[in-house]
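What follows is an incomplete set of chains from the complex, kept in their original frame.
Per-chain numbering from 1; labels A, B, C and D assigned in written order.
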Amino acid sequence: MQNSTLSHFNAAGEAHMVDVGAKAVTQRSAVCEGYITMLPATLALIIAGNHKKGDVLGVARLAGIMASKKAADLVPLCHPLPLTHVDIQLLPQSELQRVYCQTTVKTTGQTGVEIEALLATQISLLTIYDMCKAVDRGMVIAAVRLLEKSGGQSGHWQLTQST
Amino acid sequence: MQNSTLSHFNAAGEAHMVDVGAKAVTQRSAVCEGYITMLPATLALIIAGNHKKGDVLGVARLAGIMASKKAADLVPLCHPLPLTHVDIQLLPQSELQRVYCQTTVKTTGQTGVEIEALLATQISLLTIYDMCKAVDRGMVIAAVRLLEKSGGQSGHWQLTQST
Amino acid sequence: MQNSTLSHFNAAGEAHMVDVGAKAVTQRSAVCEGYITMLPATLALIIAGNHKKGDVLGVARLAGIMASKKAADLVPLCHPLPLTHVDIQLLPQSELQRVYCQTTVKTTGQTGVEIEALLATQISLLTIYDMCKAVDRGMVIAAVRLLEKSGGQSGHWQLTQST
Amino acid sequence: MQNSTLSHFNAAGEAHMVDVGAKAVTQRSAVCEGYITMLPATLALIIAGNHKKGDVLGVARLAGIMASKKAADLVPLCHPLPLTHVDIQLLPQSELQRVYCQTTVKTTGQTGVEIEALLATQISLLTIYDMCKAVDRGMVIAAVRLLEKSGGQSGHWQLTQST
């Protein structure tokens, strides 16, 4: 554990947007992952559409990219910052009955982009849920987490354990 | 499975916002759940703050409520609709090393509010991640899913299996 | 005083969006006022522009109207609802060294529009501040309050005392 | 008075977003204040909730922080810019029958953050109104103004007279 208190509260315990004015403007990136599990028949519909028509994954990818730009709107103490790159991979995994999502976000700024990458992952997966919910309400959005980050004073970080 | 094709695409396989103009305006509700796992020390900080100062769960609850109003902004084919009620429960579960979230959303409208409830759950959990990430980057947002819905032509639905 | 507790918290003291699903859809309106005080020379510039060029009040009026549509985005527990009418009067009052603002908002819905009308008033006055701040940083936005509301179960309400 | 004309209009008297491209990127800050007056019983409810449950001020603080990020959305000619710090103090003052708000906003940019700080103050106070309006419709949002600013070519400014 790096800190023993939560920086998003001031000395009085009140929420504030942390002062990052003294931090260096550096290149920062974050990579996140997550997946959505579903019935085999639902996944088959997605895979069919991806090749032919009804491109669920194309819509979900767009939704995730657009959501990455809304992190500061949605997460109360998140700093607004411009993004320089967003890329979302959506991979149907039939043997696991799921669609896997991996998102990379980059910026040149004073804070990191982990929240932007996690949010993009969440919204891509939620969009898959939305488009398939009429045929499968029991889908589960699972294991959304940070894989790796770089840049900033806390430097490089990588997830050590895997599921 | 209710349908064999995905209603969010027209006959040409192109994405569209489904026509709900002929649907009845009824009371609809959705209940969702999810959780975020973390290190025991992180959870201890949240629990301490909840009672004394540094109210992580209060901030996360607000973020989720506000996010529920943004579903149509974020999910491309989601219909915009007014909400009549949003309630979010956030429960620290020390034995499971996680915070559990359960969200209820209601509307009086022509479509359901599953997406609104799932989104609120996702953003509440993401806000917890944001506020605690300086001390624990390995937190995982997990098992976000629908528990129950009512109202509309598809009627009542309840999750039958549990984790 | 109508209630002895605050309805925006549930029994556990947690913030929620109050359930208005059982409320009747009725015509509702709210009228608010407020003003911004300034140096005589600043007010003279506004009055001159209003007649000839540099229409500060026209810009401020538009800003207020647009802001009225954002109430649910900005005020966490405010219900989203469509508006049927917004009108903003901005009146320079030289003798009082101020611009007076009066806003009327109407809806057909399940909750009132006081917040929408107060917000529109605030943003109209803030826009005046923005446009004139280069010449007068000491302007004060004052006395923003509800004058009258109608519709809904709490019925008609009117401010009894005046400043 | 610094200027004799309003910079938000071009030579033809038409509104435009002022060209700040030649301004230096510097650290800038603004401190604003304001308050909301209310019935003693309303203030007592807020004070009770702040200590025990029903945290009106916690919700209002969050709303203000989030609003500071929306200034360019709401104020037509306001430049969009990232913020590096936002802090909002909300202080119940029983003897004055009001809640006092003081907001500090900082950025590293080409324009100042007075509007962001004023807006955050307005929305924090409006959120208090929203949460307490069922028990007290006569609350008044008053005296929202700039206390101090620093950074940029106009340099340091401080309010000289006090109420």
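Rule of thumb we're sticking to: a residue touches a chain if its C-beta (ideal position, glycine included) is under 8 Å from a C-beta of that chain, and two chains touch if they have at least 3 such contacts.
From a predicted model like this one, the values you see are computed outputs, not experimental measurements.
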Total identical subunits in the assembly as filed, 4 in place: 6
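The rule we apply is simple: only the chains that are shown with their structure count from here on.
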Maximum centroid distance from chain A, chain identifier (CA atoms): C
Chain B and chain C: spacing of chain centres that average the CA atoms, whole Å: 32
Cα-centroid distance, chain A relative to chain C, in whole angstrom: 37
Junction residues of chain B - those touching two or more other chains: 55, 58-59, 62, 66
Pairwise touch network: line, ring, star, complete, or other: other
All pairs of touching chains, each written as two labels joined by a dash: A-B, A-D, B-C, B-D, C-D
Touching residues (chain side chain C, partner chain B) in the complex: 10, 14-21, 72-73, 76-77, 79-82, 109-110
Chain B to chain C touching residues, read off their complex: 27, 58, 61-62, 65-66, 68-69, 82-89, 106-108
Complex interface listing, chain B residues touching chain A: 1-9, 12-15, 34, 39, 41-42, 45, 49, 52-56, 59, 62-63, 66-67, 70, 73-78, 114-115, 118-119, 122-123, 126-127, 129-146, 149, 154, 157, 159, 161
